[in-house]
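Could you have a look at this structure, given as structure tokens, before my questions?
Removed: one protein chain of the complex. Kept in place: all other protein chains.
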Amino acid sequence: MTNILEVKGLSAYYGPIRALFDIDFTIATGGVTALLGANGAGKTTTLRALCNMIRRTGTSVMAGQDISRKATEDIVRMGVAHVPEGRGTFAGLTVEENLRLAFHTRRDHAAARRDLELVFDYFPRLKERLKQQAGTLSGGEQQMLAISRALMLAPRLMLLDEPSFGLAPLVVQEIFRILRRINEHEKVSMLIVEQNAALALELADHVYLLETGRVVTSGPSSMVQNDETLRKAYLGY
Amino acid sequence: MEFLLQQIASGLTSGAIYACVALGLVMIYVSTDHINFAQGEMAMFATYIAWALIQAGIPYWIAFGLTILIAFTGGLLIQRFILKPLEHAPVLALVVCFIALLSIFNAIAGMLWSYTVKQFPSPFPIGDPTGHGLISYHQIGVVAVTAIMLGVLTIFFRFTTLGLAMRAAAQNPASARLMGVRVSWMLALGWGLAAAIGSVAGMMVAPIVFLDPNMMTGILIYGFAGALVGGIGNPGGAVVGGFVVGVLENLVGTYLIGNELKLTFALIIVVGVLILKPAGLFGRVNVKRV
Partner (left out) sequence: MAAITNSWATRRGIGALAILFWLAMAALPLLGKIYPSESFDYYMFMGQSMMVYAIAVLGLNLLTGFNGQISLGHGAFFALGAYVTAILMNDGNWPYWTTLPVVAIVCFGAGFLFGFPALKLESHYLALATFTLAIAVPQILKHKAIAGWTGGVAGLVLEKPDAPFGLPLSPDQWLFYFCLIVAMVLFWAAFNMLRGRSGRAMMAIRDHGMAAGTMGIDTSLYKTITFGISALYTGLAGALSAITVAYVAPDSFALPLSIAFLVGLVVGGISSLSGCLIGGIFLVLVQNWSQSLSDWMKSTFDLRYDVPSWAIYGVLLLLLMYVMPTGVAGGCGRLYRFITQRRAR
């Protein structure tokens, strides 16, 4: 199996404070990898560092191309879609405008129009709200919009930052079901950061456990699921 | 009645000018989320360039086009070279930079072209179509030019993805980057367009108020008020706001309290409107979450 992303010696900094310490990891093409760990372990930081949104060192290679020193927007244009913490909704734009933004980035408008239909297949609720200001959506709808926006970029790799954040359990289950379908049908590889470890372990096939900016252990999801000491120590259940 | 009509007509003319300036402010606001206090001085500077071109014997409309082009480039360069290092600075630091730009432009214009008042030609014929001295061709021309600019801008922001990307970049730069928008260039583009609009406003204003380095100061205040009354994020609203302020200023000055305090009263009325409708007449209130 090939890897869509290979990361070596990734470190990241917030001002003078170092938040990541030489992290290595890989993401399998077509797979779902989860980054788990407690608050402040560096999960969100890892996603931000991958997209060069903060100061970082180390190399990241996506599908054979070095993206360590590229600007955020260029990494995105190469097929990395980042669904940020807090969803990053353009509150003042309508739902439709949020989605149509991808037409600015993409050249293949015909394919983008098809992707728009695809998004409505996955999230029919958004179609009902097209002309609504995105800031007025409910939390779950905003998360759906954020994922849809990412999908509109026709990504090869999706970085998902806590898709369950602040949502009702039922909504979370719905979103995770859709993520699974997206992974299977659209062949999008995923790197997912989650607090809800049980849920993420179900979706993911591979797991990295982070603690204070370092990788503690990694392996197939089943390994962590079956290892009670590991679960109790790092995931708290 | 005749007199009242005349006052309204003359209010509409100054309103058209304020609307022009307001459009430039809205342009910057929509594309960078800031209010550019140097907008008026940039427009004034561009008008001087147009004046110099016309003095050099270039026909009006060619000079007009050239000036717009120069202003656009100038605005772009200002963002690229002067403001780009400050993209992450606090808002008030930027305000101080705008004040700095304002004094630099004003001083350099004064140095190059002196503070003596100059005549600036109008591209429109002299005289008035009504025969009553109600409105001149230039005034009609100003209104028409403003309407055209408004139309172009509305189409640009509403219906083009570039316009959409510019709005997104201003609202939420981090998210815009994650959608592949080159935010920094969007800001530069916004400055270029705003400078271009400003130059048109300047060239429309100058035949009426004459050209001098301080010609835009008062007008900018009205333009600012107009933009806010209409809703600062809304080009159409800004134009209506500009007209409202223009007419209001004239009527208040003529019928209520005389010319000395008309600026003050017009502004107080504007603030009153804003207290009742905090997002402006046509502005949308953006939803806030804790």
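Order as written gives the chain letters A and B; numbering starts at 1 within each chain.
Following the convention adopted for this analysis, a residue touches a chain if its C-beta (ideal position, glycine included) is under 8 Å from a C-beta of that chain, and two chains touch if they have at least 3 such contacts.
Only a predicted model underlies this, so the values are computations on that prediction, with no experimental measurement involved.
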Visible chains in contact with the missing one: B
Residue touching the undisplayed chain, where the options are B:52, B:66 or B:108: B:108
Which of B:77, B:209, B:267 or B:281 contacts the chain that the document leaves out: B:267
Option touching the unshown chain, where B:5, B:62, B:93 or B:117 are the choices: B:93
Hidden partner chain, residues of subunit B it touches: 29, 35, 82, 85-86, 89-90, 92-93, 95-97, 99-104, 106-108, 110-111, 221, 224-225, 228, 232, 260-261, 263-264, 267-268, 270-271, 274-275, 278, 288, 290
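Here is the rule we use: only the chains that are shown with their structure count from here on.
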Contact set on subunit A toward subunit B in their complex: 51, 53, 71-73, 76-77, 81-82, 84, 88-93, 97, 100-105, 133, 135-136, 149, 153
Contacting residues of subunit B [partner subunit A, same complex]: 161-162, 164-165, 167-168, 171-172, 174-183, 233, 284, 286-289
